[in-house]
Every structure is written in C-alpha cells, then in structure tokens.
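Here the complex is missing one protein chain, while the rest keep their positions.
Right, chain A next:
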Amino acid sequence: MTTVLAPVEGVAVGLAAVPDPVFSAGMVGPGTAIDPVRGPLTAVAPIAGKIMKLHPHAYVIVGDDGKGVLVHLGIDTVQLKGKGFELLAAEGDRVGAGQPVVAWDPAAIETGGRSPVCPVVALDAVAGAVTGVALGTVHAGDELFHWA
C-alpha cells in the first residue's frame, strides 16, 4: 500500500473536474486533481522515491516498489516551456515524501489563460487500486489517496 500525499495546497476536486479529457477520462490513470490555492506555491513529492522525470510543468516520482506517481502542474502548461516554474530538485534525485520539487505560481498560470488544476495520477494502476481519495481542502503533504 502506497500513501500518496497532496503535492500542493488547494481543493481536491477529482479527475473528472480536469479540463483535459486525457486526465478526466482516466486515460493516464486513476487518482485525483487539486485546484491549487492562488499564490506562490512549492509543489512537493507525493511519495518517497526517485525523480524519474522532471519537467518544469510535471514530474514523475517512482517508489522503491516501482510504483510511479505523476504530478502535472496545470493544464497545457507544457506550452509555457518552463516559464514561471523553478526546479528545486533534479531528475534522478532521490526525494522523501513531501520534499520540494518545483516552485510555481498558479495565479500566474491562470492569468495566462490556462487552468492551474493539478492532476495527481497513479501510473499503470487499475481504477480499483486507488482508494480513500480525499475531497475538499488539502494542504501539501496531507494524505491524498491510497494505492494498493
């Protein structure tokens, strides 16, 4: 059982609320999404493990058991090419759960016309493997869901 933590502070709204069918239809995997508080934020690692991929707008942490969790900071934010994101860790780093990974500002993303909502997805998980999904207000580091 992996406990996945909220990478940012905000409101857990569920994947169905993500304005991108790739996430809302569960194509990437099960999980949830957080509508972040507007203001400068530090996105943290949702699990302990190795940073397998680190883009400014998204990262994947893989735990020792091989489970990978994707955190995507906003929708269509790949188009920003890193502008407005500051990396606080490096690809290949080992991080503890809750350790800072990227600094960013959801308000700036929104001002730029994009949704700052953050999908948090269990990669390669079947839908039923994710349970106890939090709903409502969460703080970074709070339990977000369990992954059997």
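Going forward, a contact is a pair of C-beta atoms (placed from the backbone, for glycine too) under 8 Å apart; a residue touches a chain by one contact, two chains touch by 3 or more; residues count from 1.
Just so we're on the same page, contacts and distances are computed from a predicted model.
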One chain of this complex is missing from the view, so tell me which of "Phosphocarrier protein HPr", "Formyltransferase/hydrolase complex Fhc subunit B", "2Fe-2S iron-sulfur cluster binding domain-containing protein" or "NADH-quinone oxidoreductase subunit N" is its UniProt name. "Phosphocarrier protein HPr"
Just name the one of A:7, A:68 or A:84 that touches the chain not displayed here. A:68
The one residue from A:10, A:29 or A:106 touching the chain left out of view is A:29
On chain A, residues whose C-beta touches the chain left out of the figure: 22, 27-29, 52-53, 60, 62, 68, 70, 78, 123-124
